[in-house]
Every structure is written in C-alpha cells, then in structure tokens.
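The block that comes next holds chain A.
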Amino acid sequence: MSGFGWAFARDLTLALRHPGGTMLTLAFFVLVASLFPLGVGADPQLLARIGPGVIWVCALLAAFLSLGSLFADDFADGTLEQMMLSPDPVFAWVSGKIAAHWMVSGLPLTLLSPLLGLQYGLSSEALGALAAALLLGTPVLSLLGSACAALSLGARGGGTLLALLALPLFVPVLIFGAGAADAAANGLGAGPHLSLLGAMLLAAAVAVPFAGAAAIRIALD
Partner candidate 1 sequence: MDHNFYLAMSYGATAVAIAAELVFLALGRARAWKQVNEERELEAQD
Partner candidate 2 sequence: MNLFYLSSPSTFFHFAGRLAPWFFGLAAVLGATGLYVGLVQAPTDATQGEVYRVIFIHVAASWMSMFIYFVMACYGAMSLTFNSRLSAMMARALAPTGAMFTFVALWTGSFWGRPTWGTYWVWDARITSELVLLFLYFGYIALANAFEDPRRGDRASSLLAIVGVVNLPIIYFSVQWWNTLHQGSSVKLTGSSMHVTMLTGMLLMAFSFWMYAIGAALTRVRSIILERERRTRWVRALRPA
C-alpha cells in the first residue's frame, strides 16, 4: 500500500492548510441538527426518538457537501492525471484520499455527535451507540460517496447528480446507523446493528477503492 501514505499525507495537509471547507461542513452539520428541535418543538420524548435519525441525516447531508470536492479539485488542475501516472497502484492512493477525507469530515462529525445527542436528550447508552455507529458508518459514507464522486467527475448536474447517485447506496448505512442508537435507547443492545455496520465497512474498504479506481480511469479517458 505504498500509494496510501503519500496520498493520505498530501490530502490531509491540504485540508488542514485550508480549514474553511472542513469548518463549513461541520458548521452545516451542527446548524441543521440544531434547526430540527426549533421546527419540531421541544417535546423531550419526541426529540429523543427522532434524535438519532436526524443526526444521521445531517451526517449524510454533510457528506454530500464535502464529497464533491474530493476528486474535482485535482481533476480540474490536472493533478489527478499526474497521480494516475504514479507507479503506485491506483486503488492505494484512492484509499489514501478517502481516508484523509474521512479524517476531516466523518471523524469530527463523530466526535461532535455526543454534544448534538445531548441537545436531543439522548440517554448515555444511546449516545454511546450513536457515536460507535457514526464511527463505523461515516467511513462507509466516505467510501461509497467517493465512488459516486469519481463517477460524476466533470458531469453536468454536479452536486445534485452526486446526491442522486449516492443516496440509494447510503440508505442501508442510515438504516442500521440510526437503528443502532434506537436499539440502545430501547434497551435492546446495539450489537447486531454495529456488527452489520462493521461488516459494511470491511466490505466497502476492500471493494470500493477498486471501483473508485475504475471510475477515475473512465473519467480520464
């Protein structure tokens, strides 16, 4: 996995040098999650029931926002073609880019989620399950979303096309992720949900970089 290292370091450095995009995504996440109680009313039982689902949907929306620029910036200035010329396998540096993307989008979201969960009055079991589910699920979102971003490189329709492509693939992650926190809140144990999320993560981590590599080759032809 010799390509993983430099791609990961490069993207992470770039993201940390220009924190605007990351901050924007996080701010969006927090903002939208805070809007729901205002719109729905402050009934604590209702908020505790919809909390996990709302926070997960906000995570999905934040993913749509941040995924657009994953390959697009490099594609626009020709860096992506240069990276294709590297002797390292394509799936390796694609994995590196995706990992760096998760570090600055999914991981901060996961770390912020207990605070948002408290806003919704979630119990401590639910908070723990939600954070664990996000920890397992946000990398899957980054992986699946990056494949869709690679497929839609240079397409008309931009961000909306990306959302349309990624939405069907995100649905299982959303269902099991929100379900994990719900199960924990109802005392049923989030084990099965988290196991399924873990399985999705393993499968996606292994398979998606190859799909992403194929998509980038298609885009660069």
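Inclusion criterion for the candidates: all candidates are chains of the complex that A comes from, given by their letters.
Throughout what follows, contacts are C-beta pairs under 8 Å (C-beta built on N, C-alpha and C of every residue); 3 or more make two chains touch, one makes a residue touch a chain; residues count from 1.
Worth saying up front: this structure is predicted, and the values here are computed from it rather than measured.
Colleague: Which option touches chain A in the complex, given 1 or 2? Just the number is fine.
Modeller: 2
Colleague: Which residues of chain A touch candidate 2 in the complex?
Modeller: Of all residues in chain A, those touching candidate 2 are 147-148, 151-152, 154-157, 161, 164-165, 167-169, 171-172, 175, 211, 214-215, 218-219, 221.
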